[in-house]
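Omission of a single protein chain aside, the complex is shown with its protein chains in their original locations.
Note that the chains are named A and B in the order they appear, and that numbering of residues resets to 1 at the start of each chain.
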Amino acid sequence: MKKILQEIKKTKSDRLVSISYVNEDEGVSIYYHFADKTPKFKEIKIEIGNEKEVESITPIHPNAAILEGEITEMYGIKFPGNPYSGKRIFLEEK
Amino acid sequence: MHKTCLFPIGPQHPSLKEPLFLKLYVDGTTVKDAVFDLGYAHRGVEEKLEGKQVDTALHAVQRTCGICSQCHTMAFLRTVEGFAEVEIPDRVALQRVIVAELERIHSHLLWAGVMMHELGLDTLFMYFMREREKILDVFDELTGNRVHHSSDLVGTSKRTFSEENLQFALSTLDSIKENLISYRKTVDSHDVIRDRCIGKGLITKKDAKTFGLVGPVARACNINNDVRVNSPYMGYKMLKLNSIMRTEGDAHARTLVRLDEVFESMNLVEQACNQIPKGSVVPKYPVKRIAQGYGVGASEAPRGENFHFVKVVNGKTARVKLRTPTLANLIMFPEAVKGADITDVPVIVMSLDPCISCMERVAVVKDGKSEVWTSHELFKGEKK
Partner (left out) sequence: MGILTDVLKNMFKKPFTIDYPKKKSKISVHFRGKIHVDRKKCIGCYLCQMNCPTGAIVVNKKTKKAEVDLGLCILCSMCAEVCPVKCIYFTNEYENQVRAKNKLKPRKR
């Protein structure tokens, strides 16, 4: 997983578009999409299997805060380093 | 050290279009901090889109939002026709663009009306709504419904727009143009509007680039994120288009950008109606069987860049993820409000144009810890 985070550090000049959580046959994958100057989107995929923690990318792209917070609230994956982790965004209070 | 007190607006308020809870921490009349609470229009749209045929899922995606329904159609069809490699004829491409640009006009006129209502000028609110009503009559003639158009399928379209329909559309646009030029002159020169909008809710160009803002909010800070210009799709490849840009970055600049985009859209509809080839559309269903694959695609909604991710397994949809433009701009809402007066808060929030029902459409929790009601259970009034 550390190699893919090195690749994300190279995208500092691009704009982060979305972070998606997908259930596949082999396990769980997280897709990151970036917009650069070309007409197509750049895609980076992480396969996390059964793990529950992924390093947050908020130091490089500040607008990842709310996208990662949504995945934490709905699916339970934690992103240590995210300022929104643990806060309520969409679902009701307990 | 002064203490701050909590000043709540909402979730239900006469001046808000949709339910939204603003918590403002106020010292005197200056706002020191703001927290936006959401979740009042959450319906579980992404959960309903699993395990359906592709055309059936298209009709469910269109009903995420009422004001911007054609932009969800365009993004979904761009994605599916992209990874399944389906070619569309020229006539279908231009018909979809005509409906999308008319929808941009009606959304901006609705926004302009509500913005004038927030400032207290109710006569201009009624005038903008009167012009918008004529555009909804055009939709009734062309597609069969005033808001949820549903006139497209994968690879084709459901009906052909005849010569009389297109002439009716063009003559309606001609009849409202003169009035709109006069209203735009008023917004630019009226003393009350200028004093309440200039210099409020300032967003710098550096902030807009760091947080990745989209839509007319970014174009008012001189950053061009327009999808129709950077990666053209469908009928936009055949048309000439200029993006409207300004440099000031405050609420007045955002108002003028949206009003100028109305005139640019009218120009695009005229170009498309003149270039449309003769002939008719063949509504064959289905055009091609789609079995496996995944892809991404984006389209330009009235509020910014709309992004879809679609994955199809064994002929049925396995995962659809929507990232709407209001979700991308949401992180800037508390920052734009800090340091302003309480009386400026409705003007600033309305100039950023939130569309709450587009934004709240998230998926179900799979580990069973919290309760989520599906639409069938809500309709019956009981939980299984």
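What we mean here is this: a residue touches a chain if its C-beta (ideal position, glycine included) is under 8 Å from a C-beta of that chain, and two chains touch if they have at least 3 such contacts.
Remember, it's a predicted structure, so these values are computed and weren't measured experimentally.
Chemist: Using the touch definition given at the top, which of the shown chains does the missing chain touch?
Modeler: Visible chains that the missing one touches: B.
Chemist: Taking the full complex into account, find the residue in B:41, B:60, B:202 or B:342 that is in contact with the omitted chain.
Modeler: B:60
Chemist: Among B:50, B:141 or B:207, which one touches the chain that has been omitted from the display?
Modeler: B:141
Chemist: Which one, B:182, B:314 or B:343, makes contact with the chain that was left out?
Modeler: Checking each option in B:182, B:314 or B:343, the one touching the absent chain turns out to be B:182.
Chemist: Against the chain that's been left off, what residues of subunit B make contact? List them.
Modeler: On the side of subunit B, residues 52-53, 55-57, 59-60, 62-63, 123-124, 127, 130, 133, 140-141, 143-145, 148, 150, 153, 158-159, 179, 182-183, 185-186, 189-190, 283, 285, 375-376, 379 touch the unshown chain.
What we mean here is this: only the chains that are shown with their structure count from here on.
Chemist: Measuring centre to centre with CA averages, how many angstrom lie between subunit A and subunit B?
Modeler: For subunit A versus subunit B, the centre distance works out to 25 Å.
Chemist: Quick one: which bits of subunit A touch subunit B in the complex? Just the residue numbers, please.
Modeler: Per the touch definition, subunit A meets subunit B at residues 15-18, 20, 22-23, 31, 33, 39-41, 43, 61-63, 65-67, 70, 74-76, 88-92, 94.
Chemist: Using the touch definition from the top, list the residues of subunit B that touch subunit A in their complex.
Modeler: Listed in rising order, the residues are 38-39, 42, 210-212, 225, 230-231, 296, 298, 305, 307, 309, 311, 318-319, 321, 323, 327-328, 330-331, 360, 362-367, 370, 372.
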